[in-house]
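Remarks on the structure that follows.
Right after this comes subunit A.
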Amino acid sequence: MNAAKVVNINAQGIYYRELNESIHQAVRNGQKEIILEQVNGQRYIADGLSGKDVKITIHGTAGNDLAAFMDGPTIEIFGNAQDGIGNTMNAGKIIVHGDAGDIVGHSMRGGKIFIQGNVGYRVGIHMKAYQDLYPVIIVGGCAQDYLGEYMAGGLIIVLGMNNNGSWPIVGDYCGTGMHGGVMYIRGEVKDFQLGKEVKIFELDSKDKKNLELYVREYAQDFSLNAEEIIKERFFKLIPYTHRPYGKLYAY
Partner candidate 1 sequence: MVKTKYLIIGNSIAAVNAVEAIREIDRHGSLCLVSDEPYHTYSRPLISYYLGNKVEEEALLYRPDYFYDLNKVQAFLGDKVVSLNCREKQVVLEDKTYIQFEKLLLATGGSAIMPQMPGQNLAGVFTFTTLDDAQRVKKFIATHQVKKAVVIGGGLIGLKVTEALVALNIQVTIIELADRILSATFDRTASRIIERALKGIGCACLTNTTVKEIRQGEEDGRVGSVVLKDESQIECQMVIVAVGVRPRVDLAREAGISLGRGILVDEYLKTSVEDIYAAGDAVEAYDLIAKMPRPVAILPTAAKQGRIAGYNMAGGRKVYEGSIPMNSVELAGIPTISVGLTDPAMLADVDRRNSLEIIQDYRERESIYKKIVLEDNRIVGVILVNKIDRAGIYTGLIKDRVDVAYFREYLLKDDFGLLSLPREYRKHMVIGQGIEI
Partner candidate 2 sequence: MKRIVIHEEYCMGCRLCEIHCLVQHSKSKQIIKAYKGEFPKPLPRVLVEEQGYLSFALQCRHCEDAPCLEACMTGSLHRDAETGAVICHEDKCVGCWMCIMVCPLGVIARRREGKKAASKCDLCAGEKIPVCVQHCPNEAITFEER
Partner candidate 3 sequence: MAKVPIAPDFIVERDKDKCISCQVCCRMCSNDAHVYDRERDQVDTLSGRCVGCHFCENFCPTGALTVRQNPSQIRQNANWNQQMLTWVAKQAETGGVLLTGMGCDQPFPIYWDHILLNASQVTNPSIDPLREPMELRTYIGRKPDRLELAGGSDQGKGARLKNKLEKQLVLQTPILFSAMSYGSISLNACKSLAWAASEFGTFYNTGEGGLHRDLYPYGANTIVQVASGRFGVHMEYLKAGAAIEIKIGQGAKPGIGGHLPGEKVDEEVSRTRMIPVGTDALSPAPHHDIYSIEDLRQLIYALKEATRYEKPVGVKISAVHNVAPIATGVVRAGADFVTIDGLRGGTGAAPTVIRNNVGIPIELAIAAVDSRLRQEGIRNHASVIAAGGFRTSGDIIKAIALGADAVYIGTAALVALGCHLCQRCYTGKCNWGIATQDPFLTKRLNPTIGARRLVNLLRAWSLEIKEMMGGMGINAIESLRGNREALRGVGLSDTELKILGIKPAGEAW
């Protein structure tokens, strides 16, 4: 990598508006790699940013709504991420070496969000795929309630790693209102944890291929052994119908 192309920004005490302007400025100037040091809670990092080959590295705790409406860049966070990352994201990738908060990937339409640790509530809510836009969220740890709520497309994988079994791998109401897409859960999900609209299946060969494809990429990003991850039993969650509320009304 060309060192001259790397922009270093120490974010300590910098207001988000200023910080983001410098990021956008750098990208406008053709910079491809930006490293942010000492980030602590600054919001909206890389919102609306486009550029497939742009890479932003963040050290610290990334603030809310990181990468909202983002369309292409890759963001790697060494630290935890707060709420709302990848909100309505179109393309790009977010790698979190840590935990992430609630509503990860809200209405996300494309791109990938890989999280090493746990995530909060309502992750992947209203995520949807469209044509070649295929959003993928992989959670290394566990997820809390309402995972994949209203999910209309895309893929969520929960690996449940570093969990000694006392926490369920996903919370309750998993897949409530889900009407598209698929979840692969590495471990058992109890029926009561599921939303009314989803059903558990074994993975078929196509699923396995799909799973492997993404898990390998994930493992590579976090220097993990993909085989170790894949060899465990996964379950597939898919919705019963594309029309969960078709019969709700008196026509």
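Criterion applied: all candidates are chains of the complex that A comes from, given by their letters.
Odds and ends about this structure:
One rule holds in what follows: a contact is a pair of C-beta atoms (placed from the backbone, for glycine too) under 8 Å apart; a residue touches a chain by one contact, two chains touch by 3 or more; residues count from 1.
Keep in mind the model is a prediction, meaning the values are calculated, not measured.
Looking at subunit A and the listed options 1, 2 or 3, the chain it touches in this complex is number 3.
Residues 16-17, 20, 24, 43-44, 47-48, 50, 64-65, 68-69, 71, 83-84, 87-88, 90, 103, 106-107, 109, 122, 125-126, 128-131, 133, 149-150, 152-153, 177, 179-180, 242-251 of subunit A touch candidate 3 in their complex.
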